[in-house]
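A single protein chain has been removed from this complex, and every other one stays in its place.
Let's look at chain A:
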Amino acid sequence: MTTAPVRTPLAERLAAELGTDFGPFFGTPCGILAPLYRSLEEEAGLLTVAREDNAVGVAAGAALAGRAPVVLMQNSGLAQSVNALASLVVPYAIPMLLVVSLRGVDPDPTPENTVMGRLTEPLLDSLGIESTTLTDPLDLDRARHLVHGERRAAALLVPPTAFGWSA
């Protein structure tokens, strides 16, 4: 057994903000995102899917039904999801918000994550998925505009320490 992730003020505020006009929520767990994951599970309901590209596929189904889904994933799972994004989400113009943690980015020194840490932003850029980085105070205007206004995918990048994670 491990203890439940702590709740943090920023994660709680982000969960509350997202809960106002996004959903449903899907995800594959990540340590950096754990506080947000917990807040969303408790307040909005979140369906855990065993693999990130499947989560993107399920979210695509919800988006086709008119919703504005959110998928939480580690950037390693973004790598796993490249084909789902490149051949489904982008060409079919399916709206969803990807909340992607930045493993392998300072101060995460783990060598198994460094390459993907380096690749995350250029990869999203090449996919044609605009990304913004989580800030405090929160600013979700751009993500909202892309997902709700333009009905396309967008990404919100979460740096390692945003919710208190340490290596």
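We adopt the following convention: contacts are C-beta pairs under 8 Å (C-beta built on N, C-alpha and C of every residue); 3 or more make two chains touch, one makes a residue touch a chain; residues count from 1.
We adopt the following convention: contacts and distances are computed from a predicted model.
Candidate names were "Sulfopyruvate decarboxylase subunit beta", "ABC transporter permease subunit", "Ni,Fe-hydrogenase III small subunit" or "GntR family transcriptional regulator", and the UniProt protein name of the unshown chain is "Sulfopyruvate decarboxylase subunit beta".
Looking at A:I32, A:A59 or A:L127, the residue that reaches the missing chain in the full complex is A:A59. Summarising the interface, chain A meets the missing chain with residues 24, 47, 49-51, 53-67, 69, 83-84, 86-88, 91-94.
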